[in-house]
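A single protein chain has been omitted; all remaining protein chains appear in their positions.
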Amino acid sequence: MRSRSVLSAGQFSKEQLEKLLETSARIEAHLQNHRQLPLLEEYVLATLFFEPSTRTRLSFESAMHRLAGRIISTVGVQFSSLAKGESLYDTLKMIEAYADICAIRHPVEGASAIAARNISIPVINAGDGAGEHPTQALLDLYTIRKHHSLAEKPVTVAFVGDIRYGRTIHSLLQMLANFPVEMIFISPVEIGLPDKYRDFLKNKKIKIVETEDIAALREAQVAYVTRIQEERFPDPREFEKFKDSYIIDREMVGKCRPDLIVMHPLPRLSEISLDVDDLPNAVYFEQAENGLYTRMSLLLDLLDVPFVG
Amino acid sequence: MRSRSVLSAGQFSKEQLEKLLETSARIEAHLQNHRQLPLLEEYVLATLFFEPSTRTRLSFESAMHRLAGRIISTVGVQFSSLAKGESLYDTLKMIEAYADICAIRHPVEGASAIAARNISIPVINAGDGAGEHPTQALLDLYTIRKHHSLAEKPVTVAFVGDIRYGRTIHSLLQMLANFPVEMIFISPVEIGLPDKYRDFLKNKKIKIVETEDIAALREAQVAYVTRIQEERFPDPREFEKFKDSYIIDREMVGKCRPDLIVMHPLPRLSEISLDVDDLPNAVYFEQAENGLYTRMSLLLDLLDVPFVG
Partner (left out) sequence: MRSRSVLSAGQFSKEQLEKLLETSARIEAHLQNHRQLPLLEEYVLATLFFEPSTRTRLSFESAMHRLAGRIISTVGVQFSSLAKGESLYDTLKMIEAYADICAIRHPVEGASAIAARNISIPVINAGDGAGEHPTQALLDLYTIRKHHSLAEKPVTVAFVGDIRYGRTIHSLLQMLANFPVEMIFISPVEIGLPDKYRDFLKNKKIKIVETEDIAALREAQVAYVTRIQEERFPDPREFEKFKDSYIIDREMVGKCRPDLIVMHPLPRLSEISLDVDDLPNAVYFEQAENGLYTRMSLLLDLLDVPFVG
């Protein structure tokens, strides 16, 4: 019998998401008055980062610490045995003996799924190449629901930037599709919505708008901004054109709905001006904090430990 | 007064080994029903890995966590002060103030012994270049004894692969020589048993067979397989010849004794086919697990903390 694992944002039912979000909210409330929620005192989390991601790794480790758990960790390309030619499979079979749950970051799409098939402890996909990043999507969803209820009236979510390759966008739109939302995709056509996700949203009967015009942001209640990478464009001049027009600054936010929240998976380059940071609309640092609550919630769920506040 | 340290597989008496194995077995039994054995709650282990070895480091760290202890760790060539030219000696004198026990991996043979002479906390050799790897030998011994009692009737242990340079083989044969065993060494002559160990085994009155013929495996109750590295052969064609003939696969295991256990210190390349993994004979992943119990046992012993289950 295999343990449950978190591999894709699409694997969750609405009910499962609501349960996770509800527990996350209870954890957040608990941590307003406590430094810890010591429910995993005897558990070991392995953070296996085959490519570096300081932010995601520290978020998982902080989540485990706040649950009073323990951590073994390995980071970077100098991942020793693999440098010697060892298969991912052999490495993971060893980790199985050393930890109760693991979070894996790997440059190859599907690596976490391979792991989950072969070991008996729960596996959390912490980002697999061009694939998915479901725990980022969960914290994003939690952040959106904190500001816009996602209950009855549809919430208008605009995705801005690299919609074609943006792993976090792909994961988030799958989760959001369980809730009353409308989506606006604002991007150069070169890096627009993949057919696969357009079809997915159509099946889910989600109303979407696709445009190159950043002015479409004015309708949105959520601006989910991602970085546009130069290497995605065959012609560098194309990149330059969009790079400038898609910068979210204080002036632009001023023209949008007052209840707009500006999100970013971080790290940002220049997509969001620093002058936005102090606006109440800016929630990208709150996202990092929410990552703590949602990951704590997920760790408890996967280890079958009930929340007791 | 210096603390006791673990530097070489040869330092243990049969009585000491039996005590360690016995405690390891009690720890294993305890962990069937508990996640932790919180006996080292106030202790700090330093894992000092001057060359990377994810598997060994994580095994030590997991062992310390399961004992409820704490860990400070440093990994890799970018070991900062050393990059600045600092002597190993100065580094270790500082560690002495920060930890209660340390495990050292170093590319230079004898590095752990130098450490043990100069600092007052126990030092565990976690692999020193072409030297030894005594904790690997201890977990190997534990694994063998779990499957074949090592009590009265001699157990036939075959070593396959690189017997000349295989550090884990050298450490294991020294420990095994305390028990009723017979040994078969199966390797190309170029990488056969060093004189030093042939003499050692002769003195210990251990019956040995040396051969290039993999068919000798049919008599064995233990196949301890190691990787053959191309760079050991002056003539690459020689390497190719052996590389193919020494692969342990399902078919070959089928021709051996039913009670054969197949061991490997891992990581493997192609020495053992993946189709062996599912056979009950395959114990190489169990070895990793046994590393946890034996290292826990060793940590307790070196810190003079009695096992209380």
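In this document, chain identifiers A and B correspond to the written order of the chains, with residue numbering beginning at 1 in each.
We take it that a contact is a pair of C-beta atoms (placed from the backbone, for glycine too) under 8 Å apart; a residue touches a chain by one contact, two chains touch by 3 or more.
Here the structure is a predicted model, which means the values were calculated and not measured.
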Which of A:Ile119, A:Leu193, A:Ile261 or A:Leu292 touches the missing chain? It is A:Leu292
Across B:Ser5, B:Ser24, B:Ser59 or B:Thr91, the one contacting the chain not displayed is B:Thr91
Among the options B:Glu28, B:Asp100 or B:Asp128, the absent chain makes contact with B:Asp100
Contact residues on chain A toward the hidden chain run 34-36, 51-55, 57-59, 61-62, 65-66, 76, 266-269, 274, 285, 288-289, 291-292
Across the whole complex, the chain not displayed is touched by chain B residues 41-44, 46, 70, 72, 74, 78-81, 83-87, 89-91, 93-100
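We adopt the following convention: only the chains that are shown with their structure count from here on.
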Per the C-alpha centroid definition, the whole-Å distance linking chain A and chain B comes out as 41
